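What follows is one structure encoded as structure tokens, with my remarks underneath.
For this view, one protein chain was removed and the others were kept in their places.
The first chain written gets the first letter, and so on, giving A and B; residue counts start at 1 in each chain.
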Amino acid sequence: MPENKRIKDKMQEWQDKILKKVLDKNPERKDKFTTGSWLEMDRLSIPESFSEEDYIEKLGFPGDYPFTRGVQPTMYRGRFWTMRQYAGFGTAEESNKRYKYLLSQGQTGLSVAFDLPTQIGYDSDDSHSIGEVGKVGVAIDSLADMEVLFEGIPLDQVSTSMTINAPASVLLAFYIAVAEKQGIPKNKLRGTIQNDILKEYFARGTYIFPPQPSLRLITNIFAYCAAEVPNWNTISISGYHIREAGSTAVQEVAFTLADGIEYVKAAIAAGLSVDQFAGQLSFFFNAHNDLLEEIAKFRAARRIWAKIMKDQFAAKNPKSMMLRFHTQTGGSTLTAQQPDNNIVRVTIQTLAAVLGGTQSLHTNSRDEALGLPTEDAVQIALRTQQIVAHESGVVNSIDPLAGSYVIESLTDKIEEEVWNYLHKIEQLGGMVRAIENGYIQKEIQDAAYKYQQEVESGERVVVGVNRFTVKDEPPREILKVDPALRKVQSEKIARIKKQRDQAVVQDLLKKLGQAAKDEKTNLMPHILEAARAYATLGEICNVLREQFGEYQESIVL
Amino acid sequence: MKRKIRILIAKPGLDGHDRGAKYIARALKDAGYEVIYTGIRQSPEAIAQSAIQEDVDFVGLSLLSGAHNELFPEVVQRLRRQGADNIIVFGGGVIPEEDIPQLEKQGVEAIFTPGTPIKDVIQFITTNEIRLTH
Partner (left out) sequence: MLANEVLEGKIRSIARAISWIENDHEGKEELIDALYPHCGKAIVWGVTGPPGSGKSSLVDHLIYRLREAGKKVAVIAVDPSSPFSGGAILGDRVRMQRHATDEGVFIRSMASRGHLGGVAGGTADAIKVLDAAGFDVILIETIGVGQTEIEVIELADLVLLVLVPGMGDEIQALKAGVMEIGDIFVINKSDRDEADKLKAEVEYVLGFKAMDEHSAKNPVLMTSAKLNVGIDELLDAVETYLQTILHNGRLEEKRRQRVALEIKHILAGKIENELQQFIQNDERMDEWIQNVFNHKRSPYALINENFKKFLEEYKKP
């Protein structure tokens, strides 16, 4: 191994002769510098002993194991990342309008946001839905709403990502049924369902059923799509929300990959072979503020997942080892104060995601901390991506920061820390067990608390909030959702229930309940049939609630 | 045994983003208060009943999903209907400035929007301590 002793000696000389003089007169701003996630940042990175073997083993080439430099051989020289803005609110009609607007403005993929009742399997007329209908996303109660949502949008020409977890099977069924009505066969459909229940239990909260039956539903979807919808990403294993809950960058990767391991194990236990489904797994990460740490984070994640799939699960197909991911810029980093500053934050975060090699990207709008994005704000967010893609030049060389001493050393450091967590979680008996024990929640909460304490004390500067503040800010235009929406949706539901063949629906729901009892039965075909017959989301989920029970939150404070 | 201030922190509705609520709960504990945390997905009825059983002095509601105009006032109303007017209700989360006057009119005494330092929340509590009736 080549030594870099001469460099180290020279550095010592530099420290003694040149650096010391400056430090004696002007000490550095802080005693210790860390990344946003408290990893130590050296004053200066110098080449570590780095041989050709190191390069080949640790970096390699894009599109080739261990994929550190990217999952495609041409990356953005071949095709830009998909610009996919998360959108949805109010009624299916309003959301449909927003989708058409975004597509006309150059967005290249759809991303559907559902309201909380939909995400938690309640119809709009359910008492749990009061105040929530159409607020954080579109209200979808039945196939009828889904048809309106995609009216005029040919599903064989767009790829659609749906942020839906506990009732993902139902929304996927609705989507397939809409495509059928458009005359499009399932195997032509491209898109993603988030379908990542584990993180719901500790970072997002939209769970319905307990872990075991939820994993069953997930593996049902894997199997169904492997056979029938092969171009569909059956899961988007998410770290975004974990980071938003306050975790560090290391925890974001570690807990996401640990969730991934759990899903792979479940699918194998359900009888699938790893190469059958692993190519359809995808991931979803956060793009946070600390540019260098974030870039390193994405690279480390790719390398670790490749190793896990190859070594732990003996995957043979390279597609099974590729960590393909969507990124969203970190919503919790955006401020209500001086919202225009958020445009700058999002730009830095966009760079992080692009330099980190993301496959698709959502950029937040400047009014993130105030409410849902206005058309103006979302346009700027989209333009941010377009400017980086077309004007910045960073897309013209693949993994351009590779070889940077600080980037490689951070990538290695993050990888090391992630492995530590993965081993710990394995010791605890796996992710489900670790969640039950409260270990994951505690790690995240401690990090969140520390972060917030630093903001409160001013140690961590948030421009416009704890420094460079402005006394009286002008009021901002924000998007408002019609509060009468619940009534509108309830009336729709009543109409649907009148128009459909009630006997057929009842029968299909009953059959679904029976099927749910048998662990070996794949529930997707049953759900699809019920969806076609205009059974509502709530009706389908209630049948499953009866069979599976509901998850009880366990708190760790 | 000294009289302690008791505060209920709750998340009404379906919103599951509890980072803020958990932070507030922990920070208030560090400030010397007894904090009862109810968890997510609480109906206004459950929140009011819990507040009364726990005989709290304050109720803090956290909500990021936009359902505050419907759910916050309902908590206040339920408390009042059961004679618990002494309980001071405050809220936080993603709440537009323009909604605040109406919420205040309906009995939510303070709203702490994103970026509010915890010391403002504690200040609000200490200022209102003199109103405590027992």
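By our rule, a contact is a pair of C-beta atoms (placed from the backbone, for glycine too) under 8 Å apart; a residue touches a chain by one contact, two chains touch by 3 or more.
This structure is a prediction, so every number in the text was calculated from the model and none was measured.
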Residue of B:49, B:69, B:113 or B:128 in touch with the missing chain, whole complex considered: B:49
Option from A:147, A:507 or A:553 whose C-beta touches the chain left out: A:553
Contact set of chain B toward the excluded chain (per top definition): 1-4, 6, 25-26, 28-39, 42-43, 45-47, 49-50, 52-55, 82-84, 134
Contact set of chain A toward the excluded chain (per top definition): 210, 429, 436-438, 549, 552-555, 557
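Going forward, only the chains that are shown with their structure count from here on.
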Chain A and chain B: spacing of chain centres that average the CA atoms, whole Å: 31
Interfacial residue positions of chain B with respect to chain A in the complex: 13-19, 22-23, 25-27, 37, 39-41, 43, 65-71, 94, 96-98, 113-115, 117-119
Chain A residues within the chain B interface of the complex: 116-117, 119-120, 122, 128-132, 135-136, 200, 204-206, 244-246, 332, 335-337, 369-372, 445, 448-449, 452, 456, 462, 465-466, 475, 478, 481, 483, 553, 555, 557
